[in-house]
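One protein chain omitted, others in place.
In order of appearance the chains are A, B, C and D, and numbering begins at 1 in each one.
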Amino acid sequence: MSDASPRLDIATAPFLHRGLDTRRLMLEVLLSLAPVVVAAAWFFGVGALLIVAASSAGAVATEWVFHRGHRGHRGLGSLADGSALLTGVLLALTLPPSVPIWMAFAGGVVGVALGKTIWGGLGQNLFNPALVGRAFLQAAFPAALTTWTAPGQGFLDVASSTVAAPFAHGAVDVTTTATPLGMAKFEGKLTALAPMLFGNTGGSLGETSALILVLCGLYLLARRAFDWRLPASTLLTVAVVAEAMHWLDPQHNPGALFMLLSGGLMFGAVFMVTDPVTTPITPRGAWIYGLGVGVLVVLIRLYGGLPEGVMYAILLMNGATPLINRVTQPRRYGG
Amino acid sequence: MADGEASSVRLVASLGVAGLLSGVILVGVYLGTLPAIERNRAEAMTSAVYRVLPGTTRIETFEVRDGEPVRYEGPEGTLPKGEAVFAGYGEDGHLVGFAIPAEGSGFMDTIKLVYGYEPTDRKIVGMEVLDSRETPGLGDKIVSDPEFHANFDALATEPRIVPVKKGKKTAPNEVDCITGATISSEAVVRILNDSTGRWRPIVDRMLASGGASK
Amino acid sequence: MDLVWIFVSASLINNFTLAYFLGLCPFFGVTGRIVTAFRLGLANIFVMLITAVATWILNTFVLPYAPYLRLISFIVVIASTVQFVEMAIKKLSPALFRALGIFLPLITTNCAILGFALFATNRGYGLIQSLVYALGAGVGLMLALVLMAGIREENELATVPRILRGAAMSFFVAGILSMAFMGFAGLFHGK
Amino acid sequence: MSEPMEPGRFNRELRKGLWKENPIFIAALGLCPAMAVTNSLTNALVMGAATAFVLIGSSLMVSALRRAIPRQVRISIYIIIIATFVTSVDYVLAALLPTAHKQLGAFIALIVVNCIILGRQEAFASKNAPALAVADAVGMSIGFTLALSMIGAVREILGNGSLLGAKLLGAWYEPWAIMILPPGGFLTLGALLMFFAWLRERAERRPGAEDERRAA
Partner (left out) sequence: MRSSLATAGAATFRHGVHPEELKDATAKLPVERMPFVGEYVLPLSQHTGAPAVPIVVPGQRVARGQRVATAKGFISTALHAPVTGTVAAIEPRYHPSGTRQPAIVIRTDPFSSQRIETEPPPPPDSMTADDVVRAVQDAGLVGLGGAAFPTHVKLKVPEGKRARFAILNGCECEPYLTCDHRVMVERAHDVVEGLRIIMRRVGAERGYVGVEVNKPDAIAALEAVANGDGVEVVPLKVKYPQGAEKMLIEAIFKKEVPSGKLPLDVEMVVNNVGTAAALSDLFRTGQPLIERVVTVTGTGVRRPANVLVPIGTPLRDLLEFCGGLSADTRQVILGGPMMGQAQKSLDAPIVKGTSGVLAFTEPVPLVREEACIRCGRCLEACPMILNPSRLAAMVRKEDVDGLRGLNILDCFECASCSFSCPSHIPLVQLMRVGKAIVRQAAKK
């Protein structure tokens, strides 16, 4: 034929796409973390930024070493998907403000290496990489990971422990405090709601301001970045179980509101319980998963040795996720 | 290896011979090592007893039978099989106090300890952890932390021992906890409270009946 | 000591597999499928309960007179009791036998069972405490087995780096699970 | 079966346990009864020695008696032999090294179920002359102890800053407590297994490795 066909591209259906994109999703979550990082710096000074930078550097460097060969954008390898950076930032925000930056770096390395690389990289890991990094740090350096500095000290005051030389321990020479959960557990004192909402309490870098976290969560929800069932069932379970326990023994067990706003629960519910990779894939599974996390959180907080249990609750339910996926495998259509 | 079908007589015989030989060897080894083992066990305990009862030069061992201490009649340098408590005597023969082993749940696993109890003032005069699996760097400070151990040099046990935050100790019956190891510290206190609660009346009775004094 | 704490300690805090490294063989070997792991776990609980009774009897009535026979008698008595019970089940409930039977010879004297017997007697547990301890240890083992099986099934579809396949990966997974189980530390410690 | 020993056989049986058939790193056997006590080099060495004693003793016995033991009851008899050695070593350690014995606790007794020991009896000692059986047992024991010691050394250095109880790293060092906790055991062995798998893979990829294998 003379009027030759135009050069036509060949591809297979579908030719339309919903427009969601994994890389954008990761960026979206990173973006929503910006206010959390700013709040951390506001309450805990520049040290917070150093820790975020160190942990991200550890995570990103590890990803780069192991996955630079992967197909990817502009020679970035698998770094391009942004998940390694996200892991680093999330890990940093779960660390105490006085943690040595070398530990933060080590946590980033372990999180990505043990939490992700050995499983085959993005999407194949079964445990939350940021929390694997944190659990490692907590078991390795339990003292450093349970020392809490008070918020609102000078912006430029960096605890000398923060800048301790690699592998060395450092003195915590700024005022320390107890977290609201620690106070509730070991001293029987409840923290007022306002500080827990706004964030001027002791605690991990990113977890102290429940208000900012709720707003981040709403933003991500609006952007459809996660399956809403996961945080919903987690928070709902904590509220219901905590309130029931409070009703049984008001003397020892704080009520639902305190439980929801204190500790890492809100941070975990918005950023970690929602990690698509390490949570059940089925909608029914999401409910079960949240239920499990919620029950374990209350169990550890009220009856465990540790004042806070969000990290362990999530890791344990990560471990149970394959089982949950199995039992909630969709039934056969029409059968 | 022996081939073919062996008769059942042979099977039983082989097993019997093996069992017999094994038994003979074991009895030999057991009897040969028993004194040393007993000595080690007793030494480990008595050295701790001397430490938790400062000023003790001689100790006497009591075997606990049906909850009551009975003077142990076994050979010198051995311990009774079951529970035991120890009375410590000073240079001049006065009763320094009792060393009482106790145990209870800690952060990770059971904590076993022995403490020195001075019955007149009803106070604890020393404490040593015999066995624990608490976290290295945190909970295991209950084993060696000198500041923590200083709590037990003269600790009133009545009405009960109370754990407080580090540096908050004001009363003689309070224990400064180890920072970052509140749980383990509280566990030690709980074990002590449980144990003194059980032993205080017994010891009082012993003293009243003159059972332990010399 | 409180039974709740014995149970929680044996199953969660000091999980036989994840804290004491016992029962690693089945943990790594028989955890290919969830159902198998579950059944093996059940069989394990069962054998531990039998062991609790058997060792308590030995420990109370025999060993005070011949302590040097402890190890040998544990092995022999556990193995033969389990075999006896196995035959009994075969007669009484063929269905139960089919579900658990094939695992019984596999575990009768593995380290978890013998370890349980040794720990229980070392701690001087009475009969009831021993049984609770057996239940706790068994449940903990089953939990570890089933979690591992789930992870392995899922992991089979992943592109795990070559040098990690097999034992190394299993150990890393066990390490992570073991870290996660540290969250149970101190649970019900006041008890 | 009075086989004339071919030259070099003894050495070969001795050496294979070190690396080529290393019970832990290659075969991943005998882990459970041993892993729990590898949180220090001292413990690892004591455990290795105790296991070696049992393994060598049992192998010698089984090999010497291999013609007297009837097939049908051989496993029971092996177990009796092994348990006898284990109980003995337990008592001897308690008498001589009470501190180490306390550290290892029930895990000494658990040597009895270490599958390496029964496995070597079944696979080797029962079929070979005492000299070879001992060579095999010694090799396996050394391989086993070496592996345990590697794990123990890594865990003690990182977890405590010391080796054999002697401070290696100064007071400045922040010990990694996890290494002497259970997860550290799993992670260390995992890392070592991975390291050796990597070494083996590299060796296989080395030019000439192919020819060697074909020649073998």
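Just so we're on the same page, a residue touches a chain if its C-beta (ideal position, glycine included) is under 8 Å from a C-beta of that chain, and two chains touch if they have at least 3 such contacts.
Quick caveat, the model's predicted, so the values are computed rather than measured.
Colleague: What are the shown chains in contact with the chain that isn't displayed?
Modeller: The chain that is not shown touches these displayed chains: A, C.
Colleague: Tell me which of A:Val36, A:Leu122, A:Leu181 or A:Ala320 is the one touching the absent chain.
Modeller: Among A:Val36, A:Leu122, A:Leu181 or A:Ala320, only A:Leu122 touches the chain that is not shown.
Colleague: Could you please point out the chain C residues that touch the chain left off the display?
Modeller: 156-158
Colleague: Considering the entire assembly, which residues of chain A contact the chain that has been omitted?
Modeller: Residues 1, 3, 5-18, 20-25, 71, 73, 81, 121-124, 227, 276-283, 286, 325, 329-335 of chain A touch the chain absent from view.
Everything below uses one rule, namely that only the chains that are shown with their structure count from here on.
Colleague: Per the definition at the top, count C-beta pairs in contact and tell me whether A-D or A-B has more.
Modeller: Greater number of contacting C-beta pairs: A-D.
Colleague: Once you find the CA centre of chain A and the CA centre of chain B, what distance in Å lies between them?
Modeller: 45
Colleague: Just how far, in Å, is the C-alpha centre of chain C from the one of chain A?
Modeller: 34
Colleague: Just the number, please: Cα centre separation of chain C and chain D in whole Å.
Modeller: 23
Colleague: Two or more other chains touching the same residue: where does that happen in chain B?
Modeller: 22, 26, 29-30, 107, 135, 137-138, 183
Colleague: Which chain A residues sit where two or more other chains touch them?
Modeller: 114, 136, 139, 141-142, 305
Colleague: Residue numbers of chain B touching chain A in their complex, please.
Modeller: Residue positions touching the partner: 107, 135, 137-138, 165, 180, 182-183.
Colleague: Taking the touch rule as given, give the residues of chain D at its contact with chain B in the complex, in rising order.
Modeller: Answer in residue numbers: 66-74, 76-77, 80-81, 83-84, 87-88, 91-92, 94-96, 98, 102, 126-127, 159-160, 175, 177, 180-181.
Colleague: In the complex of these two chains, what residues of chain B are touching chain C?
Modeller: For this pair, the touching residues of chain B are 22-23, 26-27, 29-30, 81, 104-110, 133, 135, 183, 187, 190.
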